[in-house]
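The following block contains the structure, expressed as structure tokens.
Here the complex is missing a single protein chain, while all its other protein chains stay put.
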Amino acid sequence: MTHAREVVALPATDHEDDELAALRRSWRPRHRGLWGWLTAVDHKSIATRYVATAFLWFLLGGLNAALMRLQLARPENGLVGPDRYNQLFTVHGTAMMFLFAVPVMTAVGLYLVPLMIGTRDVAFPRLNAFGYWVFLIGGVFLFVSFYLNTGPDTGWFAYVPLSGPEYAPGKRVDVWAQLVTFTEIAGLVAAVEIIVTVFKQRAPGMSLNRIPLYVWAILVVSFMIVFAMPAVAMASTMMLAMDRLVATHFFNQAEGGDPLLWQHLFWFFGHPEVYIMFIPGLGFVSSIVETFTGRRVFGYPVMVLSLFITGFVGFGLWVHHMFATPIPQLGRSFFTAASVLIAIPTGTQIFCWIATIWAGRPRFTTAMLFAIGFIVVFVIGGVTGVMIASVPFDLQVHDTFFIVAHFHYVILGGVVFPLFGAFYLWFPKVTGRMLDETLGKWHFWLFFVGVNVTFFPMHILGLNGMPRRVYTYLPEMGWGDLNLLATVGAGVIAASVAVFLVNVVRSAWRGALAGPDPWGGPTLEWATASPPPPWNFRHIPVVESGSPLWSAEAELPVATGLRTDRREFLVTTVLDAVPDNRHEHPTETIWPFVMALAIGVTFIGAVFTPWAYVVGFAFATVAFAGWAWPRGTKPEERVHPGLAREAR
Amino acid sequence: MTALPEPRMRCHLPTTLCAVLLALALTACDREARRFRESPPSATPEGLVQLSPLEPGVPTTPVSARNVYLENAYAVSEGERRFNSYNCVGCHAHGGGGMGPPLMDDQWIYGSAPENIYETIVEGRPNGMPSFGGRIPSYQIWQLVAYVRSLSALTPSGTRSARTDHMMMFPGSRTLQEPEQPKQSGRPPASEMPPS
Partner (left out) sequence: MLAAATLLALVACGHAVEQSALHPAGPQARKVSDLWWFALIVSTVVYVVTIGALLWAAWRARRREHAGAPLPPDSERRMTRAVAAGVGATVALLLVFFVYDLSVGRTLSPPPGGDPLTINVIGHQWWWEVQYPDTTPHGRFTTANEIHVPVGRPVVLLLTSTDVIHSIWVPNLAGKKDLIPGYTQSVWFQADTAGVYRGQCAEFCGHQHAKMALVVVAEPPAEFQRWLAQSRQPALPPTDSVTRRGQEVFLTGPCVMCHAIDGTPAGSNVGPNLTHLASRRTLGAGTLPNTRGHLAGWIVDPQRVKPGVWMPPNQLAPRDLEALLTYLQSLK
């Protein structure tokens, strides 16, 4: 038994020294430099660069938004023409949805989940590396295309026939369709890892009712990804790309195809996508509220059930994006009911957080401010969401700036506010240094004001008849003042993001040292050093409650007996997390990167020639053979008695 | 307890990837441009095709637009839509020919060079090809030229869309002859299909 929270400070005995040295030997990255970077499999380094990459796309997508706001600042503005503007908003939407919101959430999950559930790495570290490379290639592909004037220009939803072969000439929409494939592969890979990690690698004693709320949230989201993303991957890769590249007729009305088929497939993914983005945000808020009020979130079972209900019902309301298409009245009523229903679990969670704050002792750190800001902003998006569940009202505001306002309140409120909060909460864990609180408060208030000044006027613009996706408007429409106001707000948002960047760079460089547990958090990630060593925990902790670090009397109990001479981790049972087995993690390898390159060659090449599939198939076969080539210890050595239960 | 576990190496790979993709994509760059105001009025004389390289006085530079159009996906697509709306389909069908000669084979009565096709459209040809000079602005004629050339695969394959949103006798194939009978709404019965 060791007091894991102070493991760094404890005077090391000889035995412990040996153990630590052995851990270091077996977990230390095998390569250095560029090769080391390409072959890395550690979930922390993969997730860190995943988050950094997603944030880069966020900044580039935000730049697009700023240009759009400048263009709309006054009527008949000539800053960008329609062709460029259409690319701007398409790439903005695509980047924010496919390259930022979902990937950054799964990426943070890939960092935190193993730490929060007390294991050494995610379930499939090589797959994890592969997912990142695919994601990176996809993002680079989109933005390089965009800067070469080949950016997609038919909206992030790419409705056929506008995005079909006849009306979208050239390669622009092909870029979009293949980008979707890249991100869906990356998303599905991450989801599978998270599901298996949470189910099979929790620390002994972390039964289902002791899983942190954040982990529940990311688990629900991973299941949603598994069910939602194949729909759009199939629609975009198979149908849209095939219609465009090899002249199939999935969406050709004249040959028995149907343009509405696209809308159904797209929104069957597209609506759950909204929940995929913000459910992890709800998890962040739970973690923040818990940490900074010093008490567990009120109504744990209700919170978990709410997440599940949101996850289920989230699949039942995709048609509310299509109320203006031919849908029978009964069908519309069904989707209205589902859209209204989904407000209940979210409302329940908000009430529970308020109750937690009421009963706790809140510390108003920047992270906590972002959590409160989340509720203040997100609830506006929530109530307008209930309004547009109504078919007659939706038909008035559908595809107007009212909707733009609504979903930016939901997404900035439900995704970006919690995400910034999460940054302030976990930055010390990732880097070992604190983010500056003064700059943080500036960041928060600028962002809060900027978001409201930008998006609140858009509600009124929408009701006053301004449609979405217009590159300009006539002076006599009277939309100029509110648009100018929104553009000013966008400037404030840009300033706040700049403050944040300065804060991150400065703090990473010379912020105050954090120590393992700067906030006094309840969950396991605070039980190890900051930044965590490659093996995460010296000994696997044993969990006896939902907030193990608060309830451990003096020392956190740990399980010992894992081998240290190789990368070994503990497998536990799904329900009660009883130790079940031991497994060995793979070491660094280049093959995930090679495999991602093969995927990249295939899908990017397919835009230009169908032969890319042949070449790509051969390439991928080689990569797969290399990946799956037997190596390492012999199977008989893997069974090693001595833990709680014998393997097999 | 130091900051950021893996510092400097972050930028190499994206840079390399960017460079490779940039090189790849640059080739496709010109193909994607969309020119809305290519020839401002009065800059390009209507219907001017130079048949002789000799000219009096200071030589004028040739019309530059045509070369830009010929490999441009947007121009080919616009040409295709104009091919329909200016009723070229009435005689040439969708390239398969009817009253007029087919355009998707490699037989060119009056030459296959862009300038030849331009002339054919502007001046008309005996036995039925009307003269469109003065009726269609020259940049649109160049778009039509680009499309007509794409029918017989004289433009790079990437510039042309795979299909249109209309009925096709052999779905999935644009290299076979199109039907000669007028289009109907709905699928034609199998008996009306020509033997393939």
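Each chain gets a letter, A and B, in the order it is written, and its residues are counted from 1.
In the analysis below, a residue touches a chain if its C-beta (ideal position, glycine included) is under 8 Å from a C-beta of that chain, and two chains touch if they have at least 3 such contacts.
The structure presented is a predicted model; accordingly, all values stated were derived computationally and were not measured.
Participant: Out of A:177, A:391 or A:493, point to the residue that touches the absent chain in the complete complex.
Facilitator: Result: among the candidates, A:391 touches the missing chain.
Participant: Out of A:23, A:194 or A:375, which is the one that touches the chain we can't see?
Facilitator: Residue touching the chain left out of view: A:375.
Participant: Among A:31, A:264, A:441 or A:469, which one touches the chain that has been omitted from the display?
Facilitator: Looking across A:31, A:264, A:441 or A:469, the contact with the absent chain belongs to A:469.
Participant: For a quick check of understanding: of A:38, A:446 or A:482, which residue touches the chain that isn't displayed?
Facilitator: If we include the chain that is not displayed, A:482 is the one touching it.
Participant: Which is it among A:230, A:316 or A:360 that touches the chain not included here?
Facilitator: From the options A:230, A:316 or A:360, the contact with the absent chain belongs to A:360.
Participant: For the chain that got dropped from the picture, name the residues of subunit B it touches.
Facilitator: Interface with the chain not displayed, on the subunit B side: 34, 36-37, 39-42, 46, 85-86, 134-137, 139-140, 165.
Participant: May I ask you to list the residues on subunit A that touch the chain which is not drawn?
Facilitator: Those residues of subunit A that touch the unshown chain are 81-83, 86, 154-155, 159, 161-162, 167, 253-254, 258-260, 293, 298-299, 302, 324-326, 329, 332-333, 336-337, 340-341, 343-344, 347-348, 350-352, 354-355, 357-362, 364, 372, 375-376, 379-380, 383-384, 386-387, 389-400, 452, 456-457, 459-461, 463-465, 467-474, 476-479, 481-482.
The criterion applied here is as follows: only the chains that are shown with their structure count from here on.
Participant: Would you mind pulling out the distance in Å between where the CA atoms of subunit A average out and where those of subunit B do?
Facilitator: 42
Participant: Can you tell me which positions in subunit A touch subunit B when the two form their complex?
Facilitator: 8, 33-34, 36-38, 40, 44-45, 48-49, 52, 81, 83, 136-137, 140-141, 144-145, 148-150, 161, 164-167, 169-172, 243-249, 252-256, 431-433, 508-509, 511, 513, 515, 529-531, 604, 608-609
Participant: Touching subunit A in the complex: which residues of subunit B?
Facilitator: 1-6, 9-10, 12-14, 17-18, 21-22, 24-26, 28-29, 31-34, 36, 73-74, 76-78, 80-81, 157-159, 161-168, 171-174, 187
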